[in-house]
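Worksheet: one structure, shown below.
With one protein chain withheld, the remaining protein chains of the complex are depicted in position.
Order as written gives the chain letters A, B, C, D and E; numbering starts at 1 within each chain.
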Amino acid sequence: MSKVVTFGEIMLRLSTERHLRFSQAKTFAASYGGGEFNVAVSLANYGIPVEFITRLPENEIGACALKEMRKFKVESANVIFGGDRLGIYYFETGAGTRSSNVVYDRAHSSMATIEKGSIDWESVFKDVSWFHWSGITPAISESAAEVCLEAVKVAHAMGITISSDLNYRSKLWQYGKEPNQVMPKLLQNSNIILGDIDTAFFMLGQDKVNPNYQNETSLPVLYDKLYKLCPNLQIVATTLRYSVSASHQRIGGVLYDGKTLFSADVKEVTPVVDRVGSGDAFMGGLIYGILSDNYDKQKALNLAVAACCLKHTISGDCNLITLEEIEKLLKGDAFGEVSR
Amino acid sequence: MSKVVTFGEIMLRLSTERHLRFSQAKTFAASYGGGEFNVAVSLANYGIPVEFITRLPENEIGACALKEMRKFKVESANVIFGGDRLGIYYFETGAGTRSSNVVYDRAHSSMATIEKGSIDWESVFKDVSWFHWSGITPAISESAAEVCLEAVKVAHAMGITISSDLNYRSKLWQYGKEPNQVMPKLLQNSNIILGDIDTAFFMLGQDKVNPNYQNETSLPVLYDKLYKLCPNLQIVATTLRYSVSASHQRIGGVLYDGKTLFSADVKEVTPVVDRVGSGDAFMGGLIYGILSDNYDKQKALNLAVAACCLKHTISGDCNLITLEEIEKLLKGDAFGEVSR
Amino acid sequence: MSKVVTFGEIMLRLSTERHLRFSQAKTFAASYGGGEFNVAVSLANYGIPVEFITRLPENEIGACALKEMRKFKVESANVIFGGDRLGIYYFETGAGTRSSNVVYDRAHSSMATIEKGSIDWESVFKDVSWFHWSGITPAISESAAEVCLEAVKVAHAMGITISSDLNYRSKLWQYGKEPNQVMPKLLQNSNIILGDIDTAFFMLGQDKVNPNYQNETSLPVLYDKLYKLCPNLQIVATTLRYSVSASHQRIGGVLYDGKTLFSADVKEVTPVVDRVGSGDAFMGGLIYGILSDNYDKQKALNLAVAACCLKHTISGDCNLITLEEIEKLLKGDAFGEVSR
Amino acid sequence: MSKVVTFGEIMLRLSTERHLRFSQAKTFAASYGGGEFNVAVSLANYGIPVEFITRLPENEIGACALKEMRKFKVESANVIFGGDRLGIYYFETGAGTRSSNVVYDRAHSSMATIEKGSIDWESVFKDVSWFHWSGITPAISESAAEVCLEAVKVAHAMGITISSDLNYRSKLWQYGKEPNQVMPKLLQNSNIILGDIDTAFFMLGQDKVNPNYQNETSLPVLYDKLYKLCPNLQIVATTLRYSVSASHQRIGGVLYDGKTLFSADVKEVTPVVDRVGSGDAFMGGLIYGILSDNYDKQKALNLAVAACCLKHTISGDCNLITLEEIEKLLKGDAFGEVSR
Amino acid sequence: MSKVVTFGEIMLRLSTERHLRFSQAKTFAASYGGGEFNVAVSLANYGIPVEFITRLPENEIGACALKEMRKFKVESANVIFGGDRLGIYYFETGAGTRSSNVVYDRAHSSMATIEKGSIDWESVFKDVSWFHWSGITPAISESAAEVCLEAVKVAHAMGITISSDLNYRSKLWQYGKEPNQVMPKLLQNSNIILGDIDTAFFMLGQDKVNPNYQNETSLPVLYDKLYKLCPNLQIVATTLRYSVSASHQRIGGVLYDGKTLFSADVKEVTPVVDRVGSGDAFMGGLIYGILSDNYDKQKALNLAVAACCLKHTISGDCNLITLEEIEKLLKGDAFGEVSR
Partner (left out) sequence: MSKVVTFGEIMLRLSTERHLRFSQAKTFAASYGGGEFNVAVSLANYGIPVEFITRLPENEIGACALKEMRKFKVESANVIFGGDRLGIYYFETGAGTRSSNVVYDRAHSSMATIEKGSIDWESVFKDVSWFHWSGITPAISESAAEVCLEAVKVAHAMGITISSDLNYRSKLWQYGKEPNQVMPKLLQNSNIILGDIDTAFFMLGQDKVNPNYQNETSLPVLYDKLYKLCPNLQIVATTLRYSVSASHQRIGGVLYDGKTLFSADVKEVTPVVDRVGSGDAFMGGLIYGILSDNYDKQKALNLAVAACCLKHTISGDCNLITLEEIEKLLKGDAFGEVSR
């Protein structure tokens, strides 16, 4: 199978354990994650060669992030080094009526201060068939947005499939530009877009969609508008998430290929062990599904939804799930049974 | 805002973690709590100046309790010292069909051996507008009941609003007196009473209420009887708790002001991280609601119910929840979302 | 009460905590368990004299298993020593859509290499009224199966009641024999059999039952066939388990005595703290129910189902539940309440 | 080997970990210990049948203490139940220049409120050859002292060897009597006394010994005086402890039999993992040495000193050391080597 | 006693536990510390009213730092809020031949971006008798240096005693200025300076001292030069530290008052639990010694050295030691003994 490259920031995640609030914690669980890295780990778990591009500080904390990449078989040969610090996010796991809480401390990170021209994308993309980026990278700093644009242009020129997760984070976009000033250029070359139509239109500077859009008749119409705005678009997909509580989610998904709207059954997700990275798990499942030999859009969507559901049972950002477990869930085997 | 004073016992709480039984535990999580202290922490979290009065042993364990008060901005200038020990309660968190279990080890505590006249209540209550006590204090020892009565009398004489949580604990009341010998005098001066009507009548020596009382027509009639027994009563309120399992509760509440019966919608609470102190969270929310500028009984009740629900998601006795989180829940915003 | 003897393997269980995957774990929780040992612990908790027979390695890890037996008041005077190692199983607790996972590492254990004739069953069974074994022991090795057969024969000859849990484990039975070559002889002398009819027929070399068997009319017919195959059979019982997810089970049970089919109400079990050993908890409850003075088949079945439900709330293999807790659940008392 | 009985209090020990101060601890390590119980565990580890007599509360915490006894093969058939609580001591492990710190919370314990006549000593001492008690029991309450005296009298009358560890604790003896009012009667019947001569004289109401006593010439003279005060005395022994710091001790010992003064080489003990119970480990070693077939006073003393040294490497009160490890240390084998 | 004010940065400290390297850690112990805050905690522990001035981010992590101040009775009324983040330092505890390692992540912290004029020093210093700052604050950013200079000028003008710990950190001073461009102005008004003569001369732009300076004859000559450079200087003191290994230090100290050179005995410090903050503990002891009624320079120095030694036994930055423990060490009482 040919290689996938993802590009973005990997952060140190400092989580309280057992639903503790920050003020109760004497220890933080330390793990490493970030949207595009999480996608890479998913793919590595499914046996796809995958490389992650980022910028790390030259200190022991950066070295820990690098070790984590290697541990999960994500290639790191083109990681660049420099800058002051590894970005951090603090995480408090909610429960029931209490939402989970993220405190970002990622400003001034090595990735945020990456410089234009510092990555040789032609070299990175040799023997690569797929490039994935998300809306987080252009949100962290102007230079990160610029490097992302460099990547997208080179990938497109080299005929590489490009996937983009819109991933809007309201706490980012602090450097003076609005998403609609930055994202349209970036999304021009996307072949696969993950995200809800509202976010897509917002990032592309379109008017907000009427809230009643989410029905099977009107969605294709709206998506068709998106296809016009993004001329290379082949597939648009989105998770459908119904949040009963912080501990109980219902997860479905839709996929549109310009002609047909596919949709997947909604699954109950309870309890939620950790929902961070569940969108990345969907993305990983979707890429795998599309890349696999027996490509079938409905199957790819089902796989993406199942991967997303299973991610909610895993601590940390990364979806440490095997293909076998996804298939078991899809087959509807009594999944509460102990395997022994 | 003028100051609130609460009076009672603070204990060391020794909890097993992750649903372990006592016999499985090699460590106990150590925290500090007690009904009236828990109310003080709620109020401090909401920005209200609050002081806690208690008696602590002059040893390192007492010092830990004192540090906990300060940490949560509960004033401690009038804490008195003496006696042998800090009371303890051991706690095992249940799950599903297994109830949580409390083993009290609070006899002979410094608070239980507090002596009449040892607190200068006139001085304590200077610049104070509200005094809160609960039925736990008169339950632990005769002298504690007497000091509580001193406090109530002085507070009443000084025109301070008095709130009382009935808080009946069958494992206490071991010193030879029955609640109905002690509580009527104490409740004489209460302006706000928290507790179900059954407990209220039991503590006031009245006959048990017919179990069908809990309807919106009959409750005011029963409450009116309570108003006659407690001539200073302005508001009576109670949590309505439906226990599906140790991990799933349904929480509502009612409030009566002598004329109108207000009721709050029932909320689903699942999973239960820790339900100890959820009644105190209700009380804290109610006091805050009544004290706030835009006082509205329905809003105060809603706030109390929301605070009570959110407490179930917090480990330990104290309701470490912000006003913003309560308001988010009340507004019905999709609370399962991660804030990022 | 006269003594019960159980015979089987006790293993070191290495579990990840808080739903971590093996690859995330830096520590494993260490506990000790195994089907027949778990039954012994249940009985000891209910006050019944009980002894466990096994073979342990003469090293510090075997000594830990022995200390665990003693801790829970399971007699160990006839444990024999020898062989290389204590069997291990690694355990990962699932959640929601992710199943729990067992990795066995029990081959070549001291119990698997037990030798024929190494236990003096006549001496072991002196003053014993009940012998319990399960289908795990004949599944681990040929010699373990042989020693089990020795035990069954001696027990039968001495007039001891024999109970058998079929306990089929597909990952075992690796030594070259099929269950139907081994189990029929063993089950000949069983008075009580625990297991579903499908497993029973499979182990006895009968054709698979039509899936529609589980109704109240057809079950007795099928069971009657079992009575013919096992001439000493008095009672056959089984847990009825409906697996909603790894975190949510529904548990009922049926018991047949050759004439009447008893069934117990289905109970909701959520969340599942740990379901390993819940069948053993059912078995333990059933034995206790049958042994108790006021023996009543419906009560024994209800008790077995309640014990099984409560086990799901306990970490580790062993059902650390008291009779009082079982009775509280059976009485339907509001079990979510905190006892204080 | 015939049985040893020890009598005293077992407490819950709540320790901070990794040298944390109480105010830093969010968890306490929970273990169970007490001078006379610790001696029993030592003896059980050496293969001697041993029983511990105490009084426990009838609650889950008392049940934990009982499970600990059983785990370490200390018989518990004559434990009695009643009273309010299991005594507690809080423990902070020192390091270097900072001493370890004990906060007692053992007043009003079940053992402190034991009642005269509540133990049938004649029955307890059947088939028993040795009885051990220590100066802690008469220090906790008057009734405990009285029950201890009952035990001593019965034991003496039945011809049982009696050993006594003086174990003076200045934080105890709070019930209105001085050691010299209580201990002389108790020590009358002692055959073996463990303790330094200063403590012995203090407890027997004698003048303080001149600090220069500790030389090999004068000690026998002082000990001879002790023999006169305790007419049944056969052996007096003491640990010699030189405290370099909380992390570094030097341990030696002397033993006198009325004729000869034996002394053991001083050993370096560093680091100190936990020194609580090291005197009990000495006592356990001494009893074992005297009881063993090839009784030799010098060997018994050496064994006691080695056991004491090794105890300093074990967390918790109990000396979890094997005879093989003691012998290895005594043989002077390179003990820093990893055994593999 | 009149109040002390200290000014500086408080950071989140993320430490690996049990000597783990960063790459081995799955959890970081979270605590809060910083040179000047640590001094404040020491003083609060000794009963001196003390306030800490800093700038915190308005997020939950800043709130944790604030709670830590309150917990240890350090006043926080004049803390200001703003900026992006709480500074962090990662810490790996060394052992033996392996040094401890600090990775700073404190750039861009709220304290580093403090703005000139943002603190009303006249108001802060009302009723204050002592102001303490250290060389860390002017090292983190130009604006922090400027605010420090504002404080020093106001304090001097108001007649407040000023103490300064030179605290040179080579990993700081990254903003373009050298210590000798910044420190001379700041040290002009210092009455007490803590630091070695080498660092003092380096910061004041003097030539390096000949390495042989550390003898009792030449030191006063060098110090006299310092007195000329700092016209308000009354006392200069320094810890003398001999580093045997990361686990073994030898600590002494000298104090000069312009006339007499006092020196304290060197103490052995082994093992080292945590040496961060031991200089701050010296400073805290020195301030306490000078402030105490019976002021005696030798006693103040001894106290400072003892406090410094004891700090090495405490985890975290803050010296959680009582005056009683310091005095016990100074009296030379057998400090390895368990207090019970």
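General observations
To be clear about the criterion, a contact is a pair of C-beta atoms (placed from the backbone, for glycine too) under 8 Å apart; a residue touches a chain by one contact, two chains touch by 3 or more.
All of these numbers come straight from a predicted model, not from anything done at the bench.
Residue-wise, the contact with the chain that is not shown comes from A:73, picked out of A:73, A:177 or A:340.
Summary of contacts with the chain left out: across E:246, E:286 or E:329, the touching residue is E:246. Of the listed residues E:98, E:185, E:225 or E:297, the one in contact with the hidden chain in the full complex is E:98. Residue in contact with the omitted chain (choice from C:4, C:74 or C:88): C:88.
As for the chain not pictured, it touches chain E at residues 18-21, 23-24, 89, 94-102, 104, 169-171, 243-249, 271-272, 275-276. Hidden from this view is one chain, which touches chain A at 67-68, 70-73.
Contact between chain C and the absent chain runs through residues 14, 21-23, 25-31, 59-61, 63-64, 67, 84-86, 88, 90, 92, 101, 103, 105, 107-108.
Following the convention adopted for this analysis, only the chains that are shown with their structure count from here on.
At the interface between chain B and chain D, two copies of one sequence, more than half of the residue numbers in use are shared by both copies.
Chain pair B-C has a twin interface among B-D, A-C or A-E; that twin, with over half of the contact pairs alike by residue number, is A-C.
Between chain A and chain B, the centres computed from C-alpha atoms are 45 Å apart.
Residue positions of chain E touching 2 or more other chains: 26, 67, 71.
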